[in-house]
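What you see is the complex with one protein chain gone and the rest in place.
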Amino acid sequence: MSDSLSADVVVIGAGIAGSLAALKMANAGASVLMLESGPEIKRDRAVEYFRNSPFKGDFTEPYPPQPWAPQPKFIPSDNNYLIQKGPDPYRAQYLRGTGGTTWHWAGQAFRLLPNDMRIQSLYGIGRDWPISYDELEPYYCDAEYQMGVSGDSDLASPRSRPYPLPGIPLPYGFDRLKQRLGPLGYEVGIGPQARNSIAYDGRPACCGNNNCMPVCPIDAQYHGGIAARKALDAGVKIVTNAVVFRIEADDKGTIQAVHYLDQNKARHRVTGKQFVLTANGIESPKILLLSTSDRYPNGIANSSGMVGRNLMDHPGSSVEFYADEPVWFGRGPMRPGSINNMRDGDFRGERSALRIDLANTSPVRYLTERLVRQGYYGKALNDKLAFQAERFVQLKCLLEMLPEPQNRVTLSKTEKDAWGIPRLEVYYRFPDYVHRGYDQSMIDFQRMVKEMGGTEAVYSKRGVYDNNQHITGTMIMGSNPQDSVVDGHCRTHDHPNLFIAGTGIMPSASTVNSTLTGTALALRMADSALASL
Amino acid sequence: MMTLSRRRLLTGTAGLLVAGVLTQVLPASLAFASPPLAAAVAPSASFRAISVSLTGLDQPDAILAQRLYSWLHDHVPQLDSQLDTLSALLQQQPAANGSSLLTLLGTQPKALNDLYQTLVSGWYLGIVGPLPHPQCIAFENIVSYQLVPDSLLPPSYAPGQPNFWTQPPARRAHV
Partner (left out) sequence: MKPVLIQAAIAVVLMQCAVAQAADNAAQIKRGEYLARAGDCTACHTATNGPLFGGGFAVSTPFGQIWGSNISSDKQYGIGSWSDDQFVAAVRDGIGKSGEQLYPAMPYDSFTKMKRDDVLAIKAYLMSMPPVHQASPQTDLPFPFNQRWGMRFWKWFNFDKGELQNDTQQSAQWNNGRYLVEALAHCGTCHTPRNLTMGMDNDKALAGGDLGGWMAYNITPDKQAGIGDWSQQQLVTYLKTGFVANKASASGPMAEAIEHSLQYLPESDLQDIATYLRSVKPQPDAQQTRARDSWGQPSTALIALRGADEATRHAQPGAVLFAGNCASCHGAEGAGSGSGFHAYPSLFHHTSTGAADALNVVSVVLNGVHRHMREGEVFMPPFAPELSDQQVADVSNFVTQQFGNPAAAKVDAKQVKGLREDAKLASPPIYGQGDKP
């Protein structure tokens, strides 16, 4: 066991949250060490892995995992990375490697609404955040400038600084839906995106190659790999292929060290003054739960018993149809616009709010596969494909999940991964709150389909929801140490020198993608960690 | 086990461009998963003829033609006679397309069904071979991306200059 590695701040997990926090702390003069379970991810290899893959719809194909850092995979078969124990599946998909899962995101960079942080006080459901929107707002600005977020409307999230970049103009087809659906009350608008509308920060403008998921070939889209690189250039030491499996605290509760396994299963011990956990909303609680001892029989930072609980994501419903005019969805970035004016209101006391993305993923492959399955070939196939591809519309609705303690990840008592680390079990169940949100989304979808003269509409099923990879709730933020894991400054209640940030600490999921919020929290957390040095 | 950068790989193994050495040196999980491409074989007349019919294109891409034919040549016994059989079947029932074609194929041996599926999947999607390990033999030149010109082209390649998407495509593919 080697134990010479040490730094002022030890960060676990080199994703977007950890890397931007590390960058901030290094720029403030701290010595920072980041441990990343997976390998270095390189963009040009990822791009070619994608193009060579027979499974182009599988966003993990460009990111082959290492044996010591397995990750969930579903195609061609489910590797059951998370052992499903509940009535509803929780199909998380994420990456373990430098930069983390934002290598294959769609760059949607929304802020929460102020009301999203007060749903218990306002609507009697879920939990309030222990901090206000105003306290988080400056960090939203910092995160947006780091990432290069483009946008136009503030979408009812107040701003103290303008967007760093102008909004990316909507594709032609989106404009058509905007014109036709607007009079019905559905406001299609430019989405705030961590995607360059003009060259910014040494990276080019979006060229519309429609490959945001699984990888932007030109880094017009921001991702954690860019953040990790910046952190490295700023003097952060980054150790890849280092699987943290234990956090070590003394009897007073001060974290003394973390332990990791390397590519040869050898153990290493790393010491520091302050410790930051940013390994995503599933891997982070796993490490906490693994770190049991006599003093901490339930693991680190878990006196509340909340670690791993309150698991949330955005359940997704959807509809696809052929519009009555050509709209050519699939040109430009994958998620350039959405309907954002259904995210808040008194109805949230009864049912989930909605946010509807117009999905700009090129439908060509999907439609071709279907036509081939249906037995078409030659000119007949070509004619149908051309017609369908021109008019295909897919709308995806994000519903708001609530934090419920029984929805959780726990360590398996019997199953271990290839490096001997216990695997995780997951229990997940959608509440009626979500199902009632689904019902509303169907009403809205039907109205939109009718307005667009839609044919062959296919609606997703009640109770069968997409997973959107927005892992929240598992290390929940709150002011009461008895029912939360971290306080409003991202410091764990139990350990004064252990901080957690990223999406996993969010007490509410809202209906917007969580990365910008997780990143803003990480920047806020960095201030707390720095103040403690 | 080390993760080797390409530079170290090249300078260290400059004289050792042999597959055996390489698979030792690169971790298997990072090496490109494709098996070696089939040795190139010139497409037969039977193949060329049926490809025109199956793709609806007068001049299907020559590189993909060779790639697909070579793969079939490696995997399908009596390939050309099978192609002729399939061709004759389709010509007997030129209107069979969609579910009626599936019905027709359902009356045929599995091998012929598989051949049909491989041909169409190979041409339109660039994917051949069965689950769980199909092979991608083409992407940029597959038929599905030839059909909506100026607009729906293979992802990961810039179809135009920034903000081109605000305007409809110059040419409409389908009235």
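Which chain is which? They are A and B, in the order written, and residues in each are numbered from 1.
To be clear about the criterion, a residue touches a chain if its C-beta (ideal position, glycine included) is under 8 Å from a C-beta of that chain, and two chains touch if they have at least 3 such contacts.
Every value quoted in this text rests on a predicted model; they were computed, and no experiment measured them.
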Neighbouring shown chains of the undisplayed chain, as defined at the top: A, B
Candidates A:R118, A:R203, A:R370 or A:H435 - the one touching the absent chain: A:R203
Of A:R118, A:K237, A:R423 or A:R436, the one touching the omitted chain in the full complex: A:K237
Residue, one of A:K24, A:R51, A:R111 or A:H223, that touches the chain absent here: A:R51
Touch residues of subunit B, complete complex, unshown partner: 2-3, 5-7, 9-11, 17-19, 22-23, 26, 31-32, 34-37, 63, 67, 126, 135-141, 156-164
Contact set of subunit A toward the excluded chain (per top definition): 2, 5, 40, 43-45, 47-48, 51-52, 68, 98, 198-199, 202-205, 207, 209, 217-219, 229, 232-233, 237-243, 260-264, 266, 268
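Heads up, the rule we're going with is that only the chains that are shown with their structure count from here on.
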Between subunit B and subunit A, distance of the C-alpha-averaged centres to the nearest whole Å: 34
Residue ranges of subunit A in contact with subunit B within the complex: 39-40, 45, 47-54, 64-67, 76-77, 168-172, 175, 205-211, 215, 217, 240-241, 263-264, 326, 328, 330-332, 362-365, 368-369, 372, 374-383, 385-387, 389-390
Footprint of subunit A on subunit B - complex, ascending: 1, 3, 27, 29-30, 32-34, 53-57, 97-102, 105, 117, 120-121, 124-125, 127, 129, 131-136, 139-140, 143-145, 147-148, 151-152, 155-169, 172-174
